[in-house]
Structures are given as C-alpha cells and as structure tokens.
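Missing here is one protein chain; the remaining ones are kept as they sit in the complex.
We just call them A and B in the order they show up, numbering each chain from 1.
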Amino acid sequence: MRTDVSKINEKTRHQDLTEGLMMFAGGTSKEFNTGEWRTNTPVVEWDKCRQCLLCAPVCPDSSIPVKDSKRLDFDYDHCKGCGICAAVCPFNAITMKEGK
Amino acid sequence: MAIKDRMSGNEAVAYAIKQINPDVMPAFPITPSTEIPQMVSNYIANGEIETEFIPVESEHSAMSATIGAEAAGARSLTATSSAGLALMWEELLLAASNRMPCVLALVNRTLSGPININCDHSDGMGARDTGWIQIYAENNQEAYDNFLQAYPIAEDPRVHLPVMICQDGFITSHAVENIELMEDAPVKEFVGEYCPEEYLLNPGKPVAVGPYSVSNYAMEARKNQADALLAAKKVILEVAEKYEKISGRKYGFFEEYRTEDADYIMLIIGSAAGTAKQAVDDLRDQGKKVGVLKLRVFRPFPADEIVEALKNCKAVAIMDRTESYNGNGGPLGSEVCAGLYRRKADVASVNYIYGLAGRDFTVNHVYDIFAELEDMVENGKEVEQFKYIGLRD
Partner (left out) sequence: MTNNIEIRWHGRGGQGAKTAALLLADVAFKTGAYVQGFPEYGPERMGAPITAFNRISSKPIRVHSNIYTPDLVVVVDDSLLASVDVTAGLKDEGAIIINTRKEAEEIRSLLKGYAGRVYTVDARAISEEALGRYFPNSPMLAAAVAVSGVLDKDTFIAEMQHSYEHKFAKKPEVIEGNMKALTMTFESLKEA
C-alpha cells in the first residue's frame, strides 16, 4: 500500500490515489513552496536584532530557523508574510516589505 | 463440532465478540443494544478476553474512538441503536472515507419521533449512504454468523471499509432461540490475526490519516471509495463460501426461499423474513406459487442479482421497515424499482411500509399482501404502489 506520495499530483487518476487519500510519509509540507503565497515579506535588520528569540516560537509556519541559540534568516520557501514576528519584536528589528 | 445452545441475539453477538477477542471497544449504552457492551465488559472483567473497553461520554465519542483505535492499528468495534447511530453520523462517514475496517453491531431501533424503543430500520436505513457495508440478520444465528464474517470482509485489502452487522431490536436482540455456535479454535483461524499494513503507531513508517483534500482530489477520492464498496461484493461472497466450509451454513447477498417457480415474491429484510417464510409454506400448501427473497446485504446493493432473482415473477411486494418521507417509496422500494427499470425487467411491484416502531408483522399480513398482489395481476385490481400494511385507517 505504501506509495510515493511525491508522484501523486492533480493529474492523478482516481484509481492511482491512495486509500482515503492517506499520506504514507511524514513532514511532506516541506515539499510545497507555500512561500509563493506571500504578498508581504518580513525583513530583519540585523544591527537591531538582539537575538531575544521572541519571534521564532510565534511563527505559525516554523519559518524562523534557530541554530545554536540564534535565529537565522527567514525560510522564505514557507514564510507566508503574516507579520506576527514583526508585531512581537520589541526592538523593531523586523519590517514588513511589500511584495516578495 | 458445533455447540448447540440457546441465547438471545445480543448474547450471540457478544459471544462472537468474545471469540474474536478484538483489541478495542469504545461504547455508550442505548436500548436495545446495551447488553452487548455490558456482556463484553463481563467477559473482560472475568479475564476471558483482553479487549480494551473504553467507556465514553456519547456515541459521537464511541465512533470517534473506534476510528482512532482502528487508525492506530487496533481491531476495533462498537455497538449502538437508533439515536446512538444518529449521533455517530459524522463519524460513520469518516470511518468509511478514511477506509477503516472497523465493525459496528447495530441493533435496529426506530428513530424519534414519537420517541419509541422498538424495532424498525430507520436507524440503519438512515445510514445507508455513509459508505458502510450493511449486513442484516433474520435471527440470532445469522447475527452471530454475520458478525464472525465482518472482519474478514472489512480487513480484506480489496475492501478496507467498515461493516455494520444489523439485527432487529427486541425481536431478535432480546428473543432467546436455538443457535449453533462454533468452537473457539476454528473461529480464531477463520477471523485471523489483524495485521494491518499501514497504521499510525508504526515507528519509522509515518502515515497521515484523513488529510484535507482540495476539490482537485476529493471527487476522485469518492470514486475510489465507491469502487472499494463495489469490490466488496466479491469479497463478501468469498468470505461466505469460506464460512460455509467451517459452519455448514450458506450465505450470499440474499436467500431465495421457494422462489424458483414463484409467481409472487416478497422481498424483505430482517426478522420478518422468518414470518414471511412460514406464511409462504402455508400458502404453498394451498397451491399458491409464492416465495420470499430475504435480503442480507443491503450495502453494497446487489441490484443486478436482485433483478435476476425477480425477473420471472409476476409481481413483487417490496417491504420497507422505515418511512422515507418522500411520498414515493421506502429505501428498498426505490432502489429495487430503479434496478428493475434500468435493466428493463417488467415486473409489477408494490412497496409496502410495515412494522414501524415495533408494530407487529404477522403471517396474516403476509397472506393479505400475497392476496393483493394476485388480485392486482389476475383481476386488474388497482393497488396503490406505495402503501402501509398493518395501519389503522
């Protein structure tokens, strides 16, 4: 029953879909470039950022990667530009830029 | 060796559950199915089975937990009646669309209102389009036999759909009658171990069950599911054949009782089929060529096979134990008529509504119905095509 879900797309015939549209893989959302939906883009001004890390946990799309206790730049493949990070930043280090 | 015993329909199903020893049973009590979870709880308390019983706060939760347990990889079931099934409505559709091979013991009871605890098929028939396989029983023996066949049908890789095993509330569920039980060992071998290929609690092999589907996929998913229900027809017959080998009892989509040369046939579901058979024997003694077609499998609906079985008779009485409130016919009446029309079978029919909310259905009603069919065919009597029997009017 296990099928390669990456081979299923909007052209797939009904006979070739998985039972109950079950997904036989984990974390498949990474495969989708949902950052394409973004109309506003957050930008970090690194000289203002104090690495307080308040932004990372509030991101609904887990698009603020954290490594060695420091946030990195946005994962723009999955950031949808909601602006929550900009709103919580105490140092106004994140600004929302129009467009991608 | 068959074990000759006597028990009620509820006892028979509980006994089948004991022999299967399923993994998880979430249930909420409702008359007349309450005895089933009660008896299973006794078996568990006595250490006779290892089933995990989950007392839940509603039937909505019972079905949700059944689906959850099944998705996790456990062989699961629940039992209910009437309003309990109605409260499961949302989850019934999910069980089928998520392709969960769980089982529901339905003890048919009318739906309100007026509020009433007795038998008719409004609960099961109300759930006829939820994607479940539905198998109906005439008596305790069939409820037992059908239940033992449920998992082998549901879990077959060609099917992977939930199965509803139905019996008539009180008439079957609370009536003590003779029964032949199987020994535990052949039952265990017949039903087998549950070894799902994919399930949630399977480390290293992640699976997402019931994902959101956009319109680009949802219609194909429905067709895919509908095809699985159709594929179940073959599996139901294969499982019945296998069961006959160990039990000696033969099952199919329906039972044809003295129909081969019959001019008039009564098509009926459930316990009333036994009453109809007795009446047919009485009428045959008077030289009347009458027979009974007792439908066992309502979903998937064996339309072609029914038409084939009816096509040579002069008229058929299609018996519905529920009111569809459409002024046109009951569920069985409507579907059989559609089947006959589509296959251009020229058989006259009358769709009778009987036995609502426990109204008794007797051999005299059967005599009257066959007499009316004969009068219609032989003397051209005008008969309403959709009518009640056993009603004060």
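Assume a residue touches a chain if its C-beta (ideal position, glycine included) is under 8 Å from a C-beta of that chain, and two chains touch if they have at least 3 such contacts.
The structure displayed is predicted, hence computed values, not measured ones.
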Where does the absent chain make contact, in terms of the chains shown?
B
Out of B:101, B:274, B:300 or B:330, point to the residue that touches the absent chain in the complete complex.
B:274
Contacting the left-out chain: of B:44, B:83, B:175 or B:208, that is B:175
Considering the complete complex, of B:139, B:247, B:322 or B:349, the missing chain is touched by B:139
Which of B:118, B:134 or B:259 contacts the chain that the document leaves out:
B:118
Contacts from subunit B to the absent chain lie at residues 6, 117-118, 139, 168, 170-172, 174-178, 271-272, 274-275, 277-278, 360-363
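We take it that only the chains that are shown with their structure count from here on.
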Between subunit A and subunit B, tell me the centre distance in angstrom, where each centre is the average of that chain's C-alpha atoms.
48
Which of the residues in subunit A come into contact with subunit B in the complex?
1-2, 10, 12-15, 17, 19-28
Subunit B residues touching subunit A - in the complex, by the definition given at the top
97-99, 157, 160, 197-198, 205-211, 213, 216-217, 219-221, 223-225, 227-228
